[in-house]
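This is the structure I want to talk about, given as structure tokens.
For this view, one protein chain was removed and the others were kept in their places.
Up next is chain A:
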Amino acid sequence: MITTLTRIPVVNYSNLKARAGYSIKIDNTEIALFKVTNGKVYALENRSPHPKGGVLSEGLVSGEYVYCPFYDWKISLLDGKVQAPDEGQVRTFKVEREEDIVFIVL
């Protein structure tokens, strides 16, 4: 089987506001894209690892963390790790930027 990395242009960087989350659906994968105060952009699967789930894109962004809007879990945008005392990990996606275009690598 051949695995290919797909790089998909998703959004213009200049349209992104800091401390905001965006939901992007690529085929059947829903991704939450966040731009944080320092300008960096992160992409995570748009689903909390909490057993009852819930989206992340509408969560409150603080530094390089997002709080899940349903159960208030604190999740690192860097590696998707849920912070103590909760546990779990969200799948993360690599984000690349060329000039004004933001790509997600699948």
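The rule we apply is simple: a contact is a pair of C-beta atoms (placed from the backbone, for glycine too) under 8 Å apart; a residue touches a chain by one contact, two chains touch by 3 or more; residues count from 1.
Definition applied: contacts and distances are computed from a predicted model.
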item: The complex's invisible chain, by UniProt name, from "Putative membrane protein", "2-oxoacid:acceptor oxidoreductase family protein", "Nitrite reductase large subunit NirB" or "Succinate dehydrogenase cytochrome b556 subunit"; value: "Nitrite reductase large subunit NirB"
item: Residues from chain A at the interface with the omitted partner, ascending; value: 6, 8, 10-11, 15, 17, 19-20, 22-27, 37, 52, 54-55, 58-63, 67, 69-70, 72, 74, 84-87, 106
